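Structure in structure tokens, see below.
In this view, the complex is presented without one of its protein chains, the others remaining in place.
In order of appearance the chains are A, B, C and D, and numbering begins at 1 in each one.
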Amino acid sequence: MTFEWIKIPQSLLTLFIVLNYGLLLTALVQKIAARAGRRHGIPIWQNYVDLLKNYGLRTNITHGVMYYLGPVFRLSGGVGLLLFVPTIYGSEMFSNLSFAGDLILALYFIFFGTLGMALGAGESGHPHAAIGVSRGLSQVTAAELPLALAVFSVALQYHTLSVTDIVAAQQGGVAHWTLVTNPLAVVAGMFSFLGSMMRSPFDVVLAPQEIPIGPPTEYHSSYLALMQTNRAIFPVAKMVIYMNLFFGGASSWAEFCLKIFLIYMVSALVGVVFPRFRVEQSIRWFLTWAVPVGVAAILLV
Amino acid sequence: MVRHLAAGLLTIGLALAFAALVLGYQPDAELNRTALYYAENTAKDLGSQNIVTAIVVTYRGLDTLGEVTVLFLAAAIVGLILAPGRGAEGAGRRGAPPPGELLTTGSRMLTPLILITGIYVFVNGHLTPGGGFQGGAILASAALLVLLADPGHRFAHRTIETIEGVSGVAYVAVGLLGLAFAGGFLDNRFLPTGRFGALLSAGAIPVIYTLIGLKVGAEFASILANLTETEERR
Amino acid sequence: MQQDDVVEPRVPVKDELKKRTVKGPDGFEFEVDPIHDYYCDARPEVRPGSYLKIVEDLFNWARSESLWILGFGTGCGAIEMRPLMTPRFDAYRYGIQWRPTPRQANLFVISGYLSVKTLKRVIRSYEQMQNPKYVVGLGSCTVNGGMYWDSYNTIKKLDEYLPVDVYVTGCMPRPEALLAGFEELKRIIRAGKGEGANLYAKNFDWYKANQKRVIHDWDMPDYNW
Amino acid sequence: MITLSLAVGFALVLAGLYGALTNRNILRMIVSFTVADTGVNIVLVAVGWMRGRTAPILDDAVPIAEAAQRIIDPLPQALVLTAIVIGLGVTALMLAYAYRLYSTAGTLDVSKFTELKW
Partner (left out) sequence: MVSPLFILAIGLGAAFGVGLLDARSRGLAFAITLAGLAAMSAIGAEWLWAFVVDGVQPIMVMTAGAPPPFAINLRMGPAEAALVAIICLTGLLSAIQMREALLRLGRRAMAVLSIAVMALSGIVLTRDVFNLFVFFELVVIATGGLVLLSDDPRATAAGFKYLVVSQVASMLMLIGIVFVYHAGGSLNVDDLIGSPAVAAGGAAGLAFLLLMIALVLETKPFPANGWALDVYEAAHPGFGAIFSAASASAALYAVDKVVGVGGAAFLPMLTAIGLVTFVGANLLALSQTVDRRLLGYSSVAQVGLVLAVIGLRDLLGERYLMVAGGLLVAHAVAKAGLFWLSELVAGRDFAAWAALRRRPILIFAFATFVAMLAGLPPFPGFYAKWELTHALMAQGRPELVAAILVGALFEAGYLFRWFGRALKATPPEGVSDLPVSKVGVVVLTALGGWVLGEVWGAASPYGDVLGATPLLVALAFLALEPLSARIKNTLAIVVLVAAFASGWPHFDPLQLIFAAIVLLGGAVIFVASYAFADGRRTGFYPSAMLMYAGLAMLIVAKDTFGFFAAWEVLTIGSYFLILRGKQSEPHALSYVVFSLGGAFAILAGFALAAETTALFPIAGLKQVAAPFAPWVFVLLAVGFMTKTASIGLHIWLPGAHAEAETDVSPMVSGILLKAGLFGLFMLLMQMGRQSLYGVDLTLVLLWIGAASALLGNLMAVFQEDAKRLLAYSSIGQMGYAVFGLALMNHLGWLMALMFVINHYIYKSSLFLSVGGVYKRTGTREMYRMGGLITLMPLTFFAVLVGIVAMSGVPPLSGFGGRWIFYNAILDTPARLPMVVIFLSGPIAFLYLFRLIHTIFLGQLKDEHRRIREAPIWLIAPQMLYVAFLIGFALFPGLALRKVDAFISRFIPEHALNWDGLTITSAYGYWNPVSIMIVIVVIFVTLLAWLVFLNRRAQMVKQFNIVFAAERPYRPETTHFAWNFFAPYRRALGPLTEPYFERFWQAQTDALHGWAGFARRFYTGDGQVYAFQVVGFVVIVCWAAMGMTP
């Protein structure tokens, strides 16, 4: 197999676009939420400033090797996830590195960062970090279930695990979207989406004042900057998957931006409406509401 | 009460089985082939007048050897059981009144007669009813008489054991002689069968019966002695 | 002020912090000195900014526009900080937000009087923040003790113990004053004068001596990384 | 006649067994067994008995030639001899055991010897 070196700059371009979009998007959503509360909210560029500041801190400490590797794993996970999935349908340029693997790869790669982050947080030796990890892992394992079910419902529906093929099957109007053709899977998938966005009601993992923001308690300066970068990329990368699976994918960057924004707004809306769940409540919620929907999606496809 | 009831029930259960046996019993009109063989061939082959004796000593000699062994075993084990508790010699006699003159003399007079009777019975076993066991038992009754008359009497265990052992070994040896010189183990015909009905006839049957008689007598005596001596001590 | 610089703690050290003999799984016995073995005892260093002034200016601008306040209310003034988050004052629009952990915060607001007991915690938290870091003294008590000027257990002058960038006086100052103080701090930072952390490192011995003079049960390493 | 003796024999057997099952006293049990033994022996002899015949001894009363018609079955008689002796041996042994048991435990109640169980 010959590797097309042009893939590298193309991927980096995708990465660049998504990074900026992600930084702006999170700020925008925060701003919208602030406006809903009659506040001005943060400046739209605030994320850039924070990022810059964190990179610019003069001292930092380290707890050990895994402490280093934690953020690296995390960001690798985000970047990798983004690059293993085609971003823009029909565009060879923005199909990224999706030749390496299909949907399964993406699904499992989600855990790459989670695992690494958990390890880094563990190395810091902070009990709150460990508590946060315990909560986070417990919750994410429950939240992943409906997604896995939904994904397989979709894969069964389209008889393929290739993201590109799934998107291709949804072309030709809203009526062909999975949202319409397989609504149960979409509902299950979106339930899972809510759980994985670390927003209320599923944000007990970070619980800022109880266990000072959980796993990243000890992280700061450039470590934190790396993680902030990831916080811009990773949700978008995940949403790309949702978009591709359920909402017909995107054939242009404009469509991409719009759809991602709307998908993000779902979790933002839910987040401002509902109060926080405890971990066992959220796990039970996923098991009693989301999973049955997913099962139904699989059985009825 | 429950025990009696259960025992009664079980007994009845068994009784029903036995009743089936009794009711199903048909007496033979003729001798069956085994008995017929004995009736027809005993005299001719073994030269014994008493068919039962012939069967006991020869045809079913192995049974009899076993029987003697049973007694030997019983004697040995009784000795074994009672041996650990046996006190020192002469420790007994406590409280037992001394035998009277009449008793002593009477038993002394009777003993030889009993012995002779016993010997007669087993020596003539092949001719008349009786035999080694009966004779042996009579011999032992002499010992019993002595003990009854004088509970403190002590038998020479060594002698008894020697008689017991020698007669036992001799019995086995006679059996082996049969194996070597006649038709098989315990075959009596390695000695001449002699004249039918005479004392010295029927081959080795009298010899065997004598040995049996001695052995049985010795063993009974030994058991009796062991039991009495233990009794003494109490 | 006492004349002798007593460094030795005058209160007995807690049992957990005393040296102890421990037996390893293989039966080997050795001594554990918690203060030394469990804490890093390096001293802080002065860390200058970038070589390039333009880069440093950029960073200073970013620092000024991204003030992350440590969520640690040391005294009564903490109550004045809460309204800043409300729609009325909305400090977020100035890039100000609260962080629950000193690792991620770079602004420490000493909100009001500071008892000696709290000072120890304040020092620990301050030292756990990363360079550059800023201190705002809120209320008169941080300036001269205020109404607690003759109290036996509050400190009088905050800047003897920590390098203070801005004082906001009043008892208590209104949130508006606090916002004004933050704006002032931003100006200081942008001007490249918010070097409290380096100051602290440079005059480390002096600060430590001052701190230990009032904190009698000093049972921690000199610098809390 | 023969049924009667068989019945008597079996009755003794059953009586002996009943006695052995209901009497706690070891000596009584032993006696019961001897009763039962006797019953068995009677049964044994009875089985060999035949109407109108005589003992299997070939003396003047029973010529050899007529033996087959004149004598009863000799085999059970031989068997019963053995059985009697064996029964005797066992009885002696049991008596010795009874003695030993009494001397160790001071009782002859069979239900007291239950150290070994389950």
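The working rule: a residue touches a chain if its C-beta (ideal position, glycine included) is under 8 Å from a C-beta of that chain, and two chains touch if they have at least 3 such contacts.
Bear in mind that the values here come from a model prediction, so they are computed numbers and not experimental data.
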item: In the full complex, displayed partners of the excluded chain; value: A, B, C, D
item: Of A:R135, A:R199 or A:K259, the residue in touch with the unshown chain; value: A:R135
item: Sole residue of B:G118, B:G135 or B:G178 that reaches the chain not shown, by the stated touch rule; value: B:G178
item: Selected residue (touches chain absent from view) among A:Y21, A:Y48, A:F94 or A:F152; value: A:F152
item: Chain B, residues in touch with the chain not shown (by the definition above); value: 6-7, 10, 13-14, 17-18, 20-21, 23-25, 28, 32-35, 37-38, 41, 45, 58-63, 65-67, 69-70, 72-74, 76-77, 79-81, 83, 161-162, 164-166, 168-169, 171-173, 175-176, 178-179, 182-189
item: Those residues of chain C which, in the complete complex, touch the missing chain; value: 14, 16-17, 20, 22-26, 28, 30, 32, 34, 37-40, 42, 47, 72, 101-103, 121-122, 124-125, 128, 220, 224-225
item: Where the missing chain touches chain D, by residue; value: 13, 17, 20-21, 24, 26, 29, 33, 36-37, 40, 43-44, 47, 75-76, 79, 82-83, 86, 89-90, 93-94, 97-98, 100-101, 104, 110-111, 113-118
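Here is the rule we use: only the chains that are shown with their structure count from here on.
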item: Whole-Å separation of chain centres (CA-atom averages), chain A against chain D; value: 98
item: CA centroid of chain C to CA centroid of chain D, Å; value: 111
item: Interface hub residues of chain C, defined as touching at least two other chains; value: none
item: Numbers and ranges of chain B residues touching at least 2 other chains; value: none
item: Residue ranges of chain A touching chain C (in the complex, touch as defined); value: 34, 37-43, 46, 49-50, 52-53, 56-61, 208-209, 212-213, 216-221, 224
item: Interfacial residue positions of chain C with respect to chain A in the complex; value: 44-45, 47, 49, 58-59, 62-63, 65-66, 71, 87, 90, 92-93, 95, 97, 99-101, 103-104, 106, 130-132, 197, 225
item: Residue ranges of chain B in contact with chain D within the complex; value: 3-4, 6-8, 10-11, 14-15, 18-19, 21-22, 25, 27-29, 31-32, 34-36, 38-40, 42-44, 49-52, 55-56, 59-60, 63-64, 66-67, 70-71, 73-75, 77-78, 81-82, 85, 127-129, 131, 133, 197, 216, 223, 226-227, 230
